[in-house]
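Removed: one protein chain of the complex. Kept in place: all other protein chains.
Let's look at subunit A:
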Amino acid sequence: MSIIYVLIPIAILFVLIAIGIFFWAVRDEQFSDLEKQGHSILFDDDKEQHKKANERD
């Protein structure tokens, strides 16, 4: 069980890294517009190629 004395500090280290990433994201304005980020996954950035491929068919 004494392994827990090592594992918990490592877990805390991960938490600190997570907070670091979170601070970076806040500074980068990723939280300023929550609606847009939620939708961004729907859009298909390769549409142009699709269209050209369709035309060749």
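Basically, a residue touches a chain if its C-beta (ideal position, glycine included) is under 8 Å from a C-beta of that chain, and two chains touch if they have at least 3 such contacts; residues count from 1.
The criterion applied here is as follows: contacts and distances are computed from a predicted model.
The UniProt record for the undisplayed chain lists the protein name "Cadmium-translocating P-type ATPase", from the options "RNA polymerase sigma-70 factor (ECF subfamily)", "NAD(P)H-flavin reductase", "Membrane protein" or "Cadmium-translocating P-type ATPase".
In the full complex, the hidden chain is touched by subunit A at residues 1, 4-5, 8, 11-12, 15, 18-19, 22-23, 26-27, 29, 31-33, 35-36, 38-40, 42-45, 47-51.
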